[in-house]
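With one protein chain held back, the other chains of the complex are shown just where they sit.
Note that the chains take the letters A and B in the order they are written out, and that residue 1 is the start of every chain.
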Amino acid sequence: MVEPKLLDAEDYRRLCEYLYRHTGMAFTESRRYFVERRVEERMIATGSSSFASYFARLRANMQGELEKLINASTVNETYFYREDHQFACLTSNLLQERLRMKPPRETMRIWSVPCSTGEEPYSIAIWLLENWAEVDAHDVEIVGSDIDTHVLEAARAGIFGKRALMRLSPALTDKYFTPAAPEHWQIIDELRQSVRFTAANIVERAEMRPHGLFDVIFCRNLLIYFDDTSRRMAAENLYESLAPGGYICLGHAESMSRISSLFEVCRFADAIVYRKSPEAPHG
Amino acid sequence: MADRKMRILVVDDANLIRLYYRRILEEAGFEVEEALNGIEGLERLLVSPADALIVDINMPQMDGVTFLSALRRQALPLSSIPALVTSTESSAGDIATARAAGANFYCVKPIGREDLAGAMAMFCGVRA
Partner (left out) sequence: MPLIRKESDKAAAGVSRQALASLASASPDERWAAARVARDPAAIPNLGKALAHEREARVREAIFTALAQIATPESALVILPYLRVDDANMRTGAMDALRAMGDACRPHLSRLLADRDADVRLLACDLVREVGGADGARLLCALIEIEPEVNVCAAAVEALGEIADAAAQPSLSRCAERFPDDPFLHFAIKVVVDRLRGLPLAPRG
């Protein structure tokens, strides 16, 4: 039986620090109840009789416990307009900054990697159409990439269920989707054609380089799953894929502080993002 | 006299050091925030500036000297936050390097309770 007071203040602190140091995920005091429930689930699943013994197990990563805890702690499902404060940052700040720096009429390139079943890159497209006044004045290219070719196929088909659309207003759903099957909607053709989907392993330089340079990259909730070396390599690949002065957005509970010092920290009203130095040479 | 508590940001990768400083400083009437390394320190300061900093040198991803250099390049008020650098290194070269990067004060570890609270009070312009 697991004792009712699961984690005392110090246990919680120590767990958060451990997770932060090893994955980059940050949990604040406000998430304590949530984290405690997840730890409780894992303790029951692993038959750990105390937090201390569970933590020892976590440290030793017995039977992949770290990944299991991360999986339990992240909202794994993807949906439209997830963490949309970053999209707000895109239209409020990032695109303007990029326009200031780019040669006129050069395409604005945005990368969603990993793109999973397409919710993120399609969300970006919809958001731009809805919120960027200048959207028609510029050439925008949106690329979605993932290591998993099955999700890419689904992304290209662009058919989504109710949960994926839960954050979209009925007006937006009507405007950009058509009913495709019971409780399923397909994104309209114009948007399906506006996103290019490719296979890419973020850790493999040879797979990343051919995509060229981007103005903004969204790489959310992926790096937390990597070991240190893979994370470094992914960070270097992402750095190489950014135009000088380009931005990268991580998941909202992630920080570059556990990943790499290659990027500069930038704070905007809606989000903290990271930037490749404008003085950096190409590639 | 300030209405609000003075905020100290402790930038150190050692869990127990941060805990120790927190106890001392909270007892002395300060509010304490923590960061594990220089990058996290910058992120926290960008969200809400502190009144004073305690900065360790050896930290993962971004060390204390690099952090201070980056901090002093930021806009006000960040660039002028007073910083006490703590280190186990005690050579004159290390002290000079830290000062050149923007340290206001350099203390070799271990730091005593009175020195810590006293230095923070001095930086924040309050009574210890």
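To be clear about the criterion, contacts are C-beta pairs under 8 Å (C-beta built on N, C-alpha and C of every residue); 3 or more make two chains touch, one makes a residue touch a chain.
These numbers come from a predicted model, not from an experiment.
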*asked:* Take the complete complex as the reference. Which residues in chain A touch the chain that isn't displayed?
replied: 10, 14, 18, 22, 50-53, 56-57, 59-62, 64, 66-67, 70, 201, 203-205, 225-230, 232-233, 236, 239-240, 260-262, 280-283
*Residues on chain B that touch the omitted chain in the whole complex?*
13-17, 19-20, 23, 57-66, 88-89, 93-94, 97, 109-113
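In this section, only the chains that are shown with their structure count from here on.
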_chain A to chain B touching residues, read off their complex_ = 13-14, 17, 20-21, 255-261, 265, 267, 272
*Tell me, which parts of chain B touch chain A in their complex?*
15, 35-40, 42-43, 46-47, 60-62, 66
